[in-house]
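Rather than the whole complex, this shows some of its chains in their spots.
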């Protein structure tokens, strides 16, 4: 038997009332991914061919759709099982074991891992160890952990101090001596499928919550004198579950620290790792320097030697090697070429691209705009729906007037074309659709409403008139 | 006897030299409120009808004025007592007990709580427990706490390990064995008024500081063989005092963590609770998402489902439900309607309002400006002293020229009125006072100096002239 010769039941039916959210609990995100995805990724890494049963209940369609649409897990053998009512973890497992998925495990004598979908900090090593082959006589393997403060958790009662497990006692049922026990049960079990299947039939819901508990199977094993294996895990953080927004934030912080530390050890220099937030999907090159309070999310790729200033926020961005993105720049779904300077306080809206060696300066907004190489848009400008060539100089205060309230050829917003080598003075506007030809020159303060041919000079401003002494009059 | 049948002496006379500030210590703020206010709020919650004596000394008028002007405590029975010189806590209590306030407590046989005004992290439970009725024979109840590192604090010396309290020894007077004691005295006491009154008469200031200490009353009780009750408090953080800027910052952090945790448990989703700063006066709705490094202060109200981006700073702001305030937006004393999009990097200055469904985009500044519903001011604009209607489109680079260096009808800044449905092209300016009528259209690049009637088109720009080949000449 190898590690993948087992079945996996993933519990993802819970509402998560304490989240106080319309989103099902397992879809809340840490590190840019739903809680459930983190668990699935661990399974994918350790047991990629194992049949997986995901138990769904609350908003099951939303959860199933999220998994299917992500395309991350299309190689896994996932079966979705409905748990029509939330009647406890034992009931959830029973729904699975009574399905044809469960019957297949039983007939194949495959052991079954049961684990919750809300523990995003599990790591491969842990999943690998819990899936080690069970001894033939054992009923199950139990995962436990020692906590400095075990209050709130089910205690592991053993014969003597380090003897075999006798039972799990819930906090509310524990006596004083039991409450002093620091070893607690995690919600992860590896069962012989036959033991699991038979045991689930015998579960009772005669308890204060009226629910069926998986933990009761421990008592069954003890009574049947079947050995229980125990995997004691040292780092409790890996076992953290998420039940409310506060716990979500804590899980997010722990996961982020793991991510940042990984990149730091690959040579990324963080000025303050604890204020830097990086999704698990982000890629970062060597010799990158990341300043304080940077947020990198989605499919962001940061090239070698890039410097990110403080308070930069990037989402689904590609930044080419050697570029510098200065303080407070916010950018999304766009690309920045290599050796470019962007910011401070530049704003790149989706579907924009900035070429190699460009300068995009402060208070500049780009939207659906493509900029060639070595072009400068250094100050206070808005470019929307524009194609800008290479070696263009765009002065301060430039505006593409891409919207005039009308629809032209089916388009609400109109395109502006600025060809290579154009020089646009400051405070110019171009009323789209319009084209400024190669090498043309537009005088400062001009509103351009008609195309400018290559190498032409366009002027659209009034002559200056000076009225001597008139300012004195105005003041009085 | 119920909990409110007692008197409360609040010590607020100290200068707080180590704060190195011109502000009296108890007026330094954490969570948006002076230290002293936090203590008063606890009293208000637990003993709202108790007579309170606040001992003032250093800058007493400033402290008294702060309490009176806040309007938060107008329902409390507060008497202000002057302590003309700073001669120790015993002297401060004596000033009170010798006043008519003190005599009233004495004749009513009301016990008296003495507590300092610089412990902002007290909670209701603690205040409630210290105010539990004293046994008739007890002299006082003492509050103590066990610290892992007790250095710097007065140690509680008991007979045997857990026997009755014998005395409090200050750090400098403690021998080695006493220094090893981890139980320390907090500065909070609940006295029989008769014991307090008589004891204060007997205090001596023959010590290294030349001051009268309240702690000496413990020794008096022991010598008189009067029982001392002890309330041992587990969480030292609740008892933290503030003596310098570093301790102020630590108190601020602990208080903020409490505030953020409270909101997280109500369902607010924080991407980084430890970088989010929320005054105690802020209200937040359900399903709100708050990104990293957000600062919410004053009477800010965040409606249901609002999303706040990273680095947003809001003070005395109302944000309507479903709105999104994007990265780096700074806003103060204004309102944002529901389902609006604001930012990134919008700046709302006081007395502004943004209507439902509006878009206020990047690098836009509003000042004393009211904007109707479904209006867009998407880029790089300044609107000051303006009334803008609904369904208005304001292009990029718009400026209300509200100041011309002159005073018109007594006003230094002049108003701009833009009625419903107006379309303003990009790079327009309106020289106030001016009005753009309903449905009017202003061409891009126009400087509007006169009113525009409803449904009119206004143009104020020069014609474009193209000079073929001229750019080539300029370059050479």
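Letters A and B mark the chains in the order given here, with residues in each chain numbered from 1 onward.
By definition in this document, a residue touches a chain if its C-beta (ideal position, glycine included) is under 8 Å from a C-beta of that chain, and two chains touch if they have at least 3 such contacts.
Keep in mind that what you see is a predicted model, and the values were worked out from it rather than measured.
Asks: How many copies make up the whole complex, given 2 shown?
Replies: 3
Here, only the chains that are shown with their structure count from here on.
Asks: Can you give the whole-Å distance between the Cα centres of subunit A and subunit B?
Replies: Between these chains, centre-to-centre, one finds 34 Å.
Asks: In their complex, what parts of subunit B are in touch with subunit A?
Replies: Touch residues, subunit B against subunit A: 261, 264-275, 286-287, 291-293, 309-311, 326-328, 344-345, 361-363, 379-380, 393, 395-397, 405-406, 423, 425-427, 441, 443-445, 461-472, 474-475.
Asks: Help me check something: in the complex, which residues belonging to subunit A touch subunit B?
Replies: These residues of subunit A touch subunit B: 18-22, 28, 244-246, 248-249, 252-253, 275, 277, 293, 295, 311, 313, 328, 330, 345, 347, 363, 365, 380-382, 397, 399, 401, 403-405, 423, 427, 429, 431, 439-441, 446-450, 452-453, 455-462, 474-475.
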